[in-house]
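As you look at this complex, bear in mind that one protein chain is not there, while each of the others sits in place.
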Amino acid sequence: MSKLNYDEIRDWYVSNFNTFENNLNGSLDVPFHKVRKSAIAKFEELGFPARRHEEWKYTNITPLLKEKLPLAGKSDRFSAADLAAYTFEGLEKNLLVFVNGQYSKELSNYKNTVDGVIIENLASALKNHSDLIADSLSQYANYDDEAFVALNTAYANDGLFIYVPDNAEVEAPLHLLHLSDSNDGAFFSNTRHLIVAGKNSRLKVVESHHGIGDAICFNNFVSEVVVMDNARVDHVKLQDEHSAAYHIYNLQAHQEKESVYSLVNIDIGGKLTRNNLNVALKAEHCEGHLIGFYMGSKKQHIDNHTAIDHAMPNCYSNEIYKGILGGKASGVFNGKIFVREDAQKTNAYQDNKALLLSDDAKVNTKPQLEIFADDVKCSHGATVGQLDEEAIFYLRSRGIPKEKAQSMMQYAFASDVFEYIPIESVREKIDHTIFERFKTL
Amino acid sequence: MITIKDLHASVEGNQILNGLTLEVKPGEVHAIMGPNGSGKSTLANVLAGREDYEIDGGEVTFNGQDLLEMGPEDRAREGLFLAFQYPVEIPGVSNVNFLKTAVNEIREYRGEEKMDAMEFLAYIREKMKLVEMDEKFLSRSVNEGFSGGEKKRNEIFQMAVLEPKLAVMDETDSGLDIDALKIVANGVNKMRGQDRSFIVITHYQRLLNYIVPDVVHVLVDGKIVESGDKDLALRLEAQGYDWVKGEQAAATV
Partner (left out) sequence: MSSEQQIIESRIKSEYKWGFTTDIDMETIPKGLNEDIVRLISAKKNEPEWMLEWRLKAFRHWLTMTEPRWPNVDIAPIDYQDAYYYAAPKQTEAPKSLDEVDPKLLETFEKLGISLEEQKRLTGVAVDAVMDSVSVATTFKDELAKHGIIFCSFSEAVQDHPELIKKYMGTVVPYTDNFFAALNSAVFTDGSFCYIPKGVRCPMELSTYFRINAANTGQFERTLIVAEPGSYVSYLEGCTAPMRDENQLHAAVVELIADRDAEIKYSTVQNWYPGDENGKGGIYNFVTKRGICLDDNAKISWTQVETGSAITWKYPSVILKGDNSVGEFYSVALTNNYQQADTGTKMIHVGKNTKSTIISKGISAGKSHNSYRGLVKIHKGAHNARNFSQCDSLLIGDRCGAHTFPYLEIEDKTAKVEHEATTSKIGEDQIFYCNQRGIGTEDAIGIIVNGYCKEVFKELPMEFAVEAQKLLAISLEGSVG
């Protein structure tokens, strides 16, 4: 695609912002509106990233830039009865549903029972809790060099605001269900989540993403997660979108002293997925886990860019990423570990493995260490290969047919990732979904 | 049970089996002994159907069927079991899942009802006693982190679970201390019966004190050069393999 088209499409997204503003009715007065304006200006400066951009070397987004996509409209194709396919056992009463980026009160099913906890969709929270939000929203996810974050910051008008005050525990895991419907035409949606977990608090969040329709969905997400002193947030994300979805997801987690943040990120759907998952360990004795699994077939493209920033001493990070690719699928894993000058006694571990199952599948891996402190223990390992032929022969010699032996081995390859999912019903359902999906590879 | 006729096999262009002929009848235990490199393990792997081995000639009939035509899983379903010399570690696959899958695949092949989880557990517990296996073992990954002895016991345990017609034991005694050897031998002896045969491949006579064979064969350069009763094993132990090699050389002169 020529440069002109990049500019043209960028200008389209910039000019559309006026229409968006005019439809915000009332939200123009909130302090956040200034941030929106500066974000759209930044986006205009940055434009969409081209392949010559080092961070986009292996991911080509030009198919997404062929059409001038309008902002997402409403859809009423999903009924409460449809949701059963997407929900997890035991989490049906903690369900927050978003359709095409907009919160759906009708489909959601949630009642807050903990004092001081705020769980409210962003559009209304921007009005009702503007001060609390101003403290955190867009304070962590930097849009200075990330066009998609800039775009989301400018356009996002809904999502979820979760605020857990100090010492509170939200026992029941929350389920954030994201549905897309592009049956009425292609669209562009922005969802923005803000999660603030106060000191000594506990929270579990499960996100899942699904969709229907043939036209392009450009789903652009940003989540900011703030984990204060000694708090623990467990985060699970399942991306199983339909084959017309372009799923772009930027996560910025910010950790304070002695906090724990764990993300298990699973990508098995969508046409093109790009995750930028950033975890900043900003105080001592933090623990961060980035666990991921991806699986692609046909022409799927799945790109995970992760960064763990050890800014302070005595922190521990653990990253495990596994991928299985068949058909003409391609995968990208880019895992950065930064250990800043002050971050002595850092312990950082990264392991990523990929399996290629077909002649046309490919994977590009770049595990990257940048170390500026000497008293650290850092290691990364990366392997790409096939299933162990010896093990398959062993299974076959016990009477197990070849195909089954292969899917058992694929499952075995992936299974340690699932063990990190802290909610049993979620683990079992994901586990089952993936095992079934192996057959399609 | 099994008839091997003039079998020739090679690995990466190296001829290993050179016209091996052997017949094992139901209920018999045959021991195959031979020096290093004589083709013992090749025989075991060829029978189990490993793809790295090229069959250059000969035939193998197993219960009236052409064994060499079958894939490894079908050989297992027909009742052939190989106790591996080096059992493979499979991280992430639990023993219980592995065995349940194998048992049900074999049952399905034979037109039998699949076992449900409860039935299977009851069945498997019974078998565990045979080789003095601990219950905890079931949830561990196949052979992962097992000691050499544990791996070999696991092979015998699997044999007990899968109830084969013919078990080929490839140097199951290597690396075992005397206690483990007794447990393994005991497991095999309990399984001996009119309809089940064994081919016990070993380098040393020691194992044959515990698993007493009906016939002992000596394999040299990919061929059986001598067959006899269990006393042949004792003679080999006392005089070494040079004795048979020498005899063979004399015979060819």
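Note that the chains are named A and B in the order they appear, and that numbering of residues resets to 1 at the start of each chain.
Following the convention adopted for this analysis, a contact is a pair of C-beta atoms (placed from the backbone, for glycine too) under 8 Å apart; a residue touches a chain by one contact, two chains touch by 3 or more.
Bear in mind the structure is a predicted one, so any value in this text is a computation, not a measurement.
**Student:** I'd like the shown chains that the missing chain touches, ordered by label.
**Tutor:** A
**Student:** Using the definition of touch stated at the top, determine which of A:Lys366, A:Lys402 or A:Arg427 touches the missing chain.
**Tutor:** A:Lys366
**Student:** One chain is left out of this view; which of A:Leu357, A:Ala391, A:Ala405 or A:Ile421 touches it in the full complex?
**Tutor:** Spelled out, the listed residue whose C-beta touches the missing chain is A:Leu357.
**Student:** Touching the hidden chain in the complete assembly: which of A:Glu8, A:Asp29, A:Asp144 or A:Glu341 does that?
**Tutor:** Touching the chain that is not displayed is residue A:Glu341.
**Student:** So that we can see where the missing chain sits, which residues of chain A does it touch?
**Tutor:** Contact residues on chain A toward the absent chain are 54, 339, 341, 344, 354, 356-386.
Keep in mind that, in the parts below, only the chains that are shown with their structure count from here on.
**Student:** Could you work out how far the Cα centre of chain A sits from that of chain B, in whole Å?
**Tutor:** Roughly 51 Å separates the two chain centres.
**Student:** Per the contact definition, I'd like the list of chain A residues that touch chain B in the complex.
**Tutor:** Residues 388, 390-391, 393-402, 404-405, 408-409, 411-416.
**Student:** Which stretch or stretches of chain B touch chain A in the complex?
**Tutor:** Where chain B meets chain A, its residues are 48-51, 71-73, 75-77, 81-82, 84, 87-93, 97-99, 101-102, 105-106, 109, 141-142, 158, 162.
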